[in-house]
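Shown here: the complex without one of its protein chains, the others still in place.
So, chain A:
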Amino acid sequence: MSTAAINLPPMGGGLTRTRVARILLIIGLVLIISKTMLPGGLIRPPEWLVWPFADWINAAFRFMRDDLGLIHVTRAFADGVEWLLDVTANLLYGKSRWPNIGPIPWTVIAASAAVIGYALNGWRLALLSGGTFCWIAIMGQWTWSMETLSVIVVAAPFSILMGLLTGIAAWRSALFEKLLNPILNVAQSMPHFAYMIPVVVFIGVGPKAGAVVTIIFSVPPMIRMTLLGLKKVSDEVIESGKMCGATRLQLLWSVRIPTARTDILVGVNQVIMQCLAMVVLASFIGMPGLGQKLLQLLQALKIGRSVEIGITIVLLAVMLDRCSKAWAMRQPQHFAKGTPWFVRHRLALIWAALTLALLGLAQVFPLLDQISRRQALSAAAPLDAMVDWFIVIVDPVTTWLRWFLIVWVLIPLRDAFLFAPFSAVLVLIAAAAWAIGGLRSAAICVAFFAFIAMSGWWDRAMITVYTVTVSVAIATAIGFPLGIWGSRKESRAQRVLLACDTLQTFPSFIYLIPVVMLFGVNDVAVVGAVVLFAAVPLIRYTIEGLRGVPHEMVEAAEMSGATYGQTMRKVRLPLALPTIMVGVNQSVMFSLFMVIIAAFIGTQDLGQEMQRALSSSDVGKGLVLGTAVAFMGLLVDHLVQTWGAKRRALLGL
């Protein structure tokens, strides 16, 4: 559709490349059509092709755990983490552990949050952070929320430190960076559950396991951002540092890292958001807190209460995101000469005064100290009533939609995906990859999928592929027009982008609440959740792509007498397409994550197997499944990146 607008010059060797792709395509189609005549070995991976990766991994893990005694190291580390967790738990919600001075009154914590918010970005952020804690306390969710927060408070600094050090090491050694890169790629496309299983094996279940898995899961973005930041420091700044006579160490600590501050703090922001996403999911391995509560309530279909918890999680997410972003973007500002010290330290003084006052007041009025479950408010009853009323109204629509989707879309498509012989799928993937990136791409992509075939989970994998395909297709059908609509006016674009930003901070778990509410627990709910989750990046990148089209080109089109529609179709969309494809890429990644998470509301794909692996602590199986999911993501990523890079080069962007 887009190539029509721009006459592309034939690429070098383009004819042969398309010809190869076409031949492969025909072979693939023939394989599908002639399925009944094919030998069994071409329909499903034959036994000799299925390698026992899981057993090998298990053997390796057993060796590391028992023979190398790694378990003592991990247990010791986990015990250290647990001690820290206990300290924060005591301070935040009064768990009876050393130092036994907690809990801090909720009003003090809320006031501190408000002061921090104000210091970072003024009144609105103060209101948001203070308000979040007030909501938590008043709704009687203090203990759960603090259980969740205490893990973040402990895990995030660990991740940040580890990420920073690894990032610096990768920046110093090109070899290490080269080794690290593919590991990070796979790590960042592994679903959350794949991280949990090894942790369960080495550490067990419970809060400390939750904290450790959170630490591990949130390190990669910090490494990436540290590396990026350090590389971005301009040569002149470094040269000026050298000419000032800085030694290597001085250069790193006084010049490079402070100058890369913004990127590093963006990394911190990502760490915190990843921590929150993981800590909510860690409920699956016995992490108490908001996630566990939400999981229980959702499984019991208590919608009102889940919505309450959902709001808390969302508020926490938005607050943490805004605060850490404000910190990253904050620019230093000087005080006028002769400003007295109490003006310079105004906020610290206000904070100290507030804290003292509230500590005193909490002694007099117990409600300012702690709000017990019984004293708390709950909106669950009216919420449930409202939801029930709403569901009764929309029920005919949702029932019909559910029926239509299942009978006419989902089941036929699933059957089609399962019908295709695995050889045909591999050949078709090779065809697509060859058309986009030639032999190299084809080899990489087939290797990714060959692993899936060899893992022995072909059918399950195809169900995952089918769910993701359907979901991304629906998400595109919704998100793409919404993005075009959103980009029409600048003010609207900004509002929609802000909404997308906010939605993206929500932990994925949250998206399950509305779909379970509407569709109950079934395939349609899974697809619904994935669609919701995957549409956000699509909308966002569509808008950003359309906004990024150079003004002169749009103006040139308008001066040539093009209508709005013509400008959109012939100029703006083709130019925005590479950016939009980045959105599609992200959307696929998000779908994969979501499909796996949604497994617990009932799917028959890799996610369900992953849950089984989790409950039986089967590391090998878990990692094989996780890698399979990661490879699906990396395949799409590779194709989109290759295509996008070529396209951009062609368009001279």
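Structural remarks
Just so it is clear, a contact is a pair of C-beta atoms (placed from the backbone, for glycine too) under 8 Å apart; a residue touches a chain by one contact, two chains touch by 3 or more; residues count from 1.
As a working rule, contacts and distances are computed from a predicted model.
Here one chain is missing from view; checked against "Quaternary amine transport ATP-binding protein", "ABC transporter permease", "ATP synthase subunit b" or "Arginine N-succinyltransferase", UniProt names that protein "Quaternary amine transport ATP-binding protein".
If you put the hidden chain back, the residue from A:Thr259, A:Thr355, A:Gln370 or A:Thr567 that touches it is A:Thr259.
When the missing chain is restored to the complex, the residue among A:Pro332, A:Pro396, A:Gly561 or A:Gly652 that touches it is A:Pro332. The chain omitted from view is touched by exactly one of A:Asn100, A:Ser240 or A:Thr563, namely A:Ser240.
One chain is missing from the display, and on chain A it is touched by residues 234, 236-237, 239-247, 250, 254-255, 258-259, 261, 331-335, 337.
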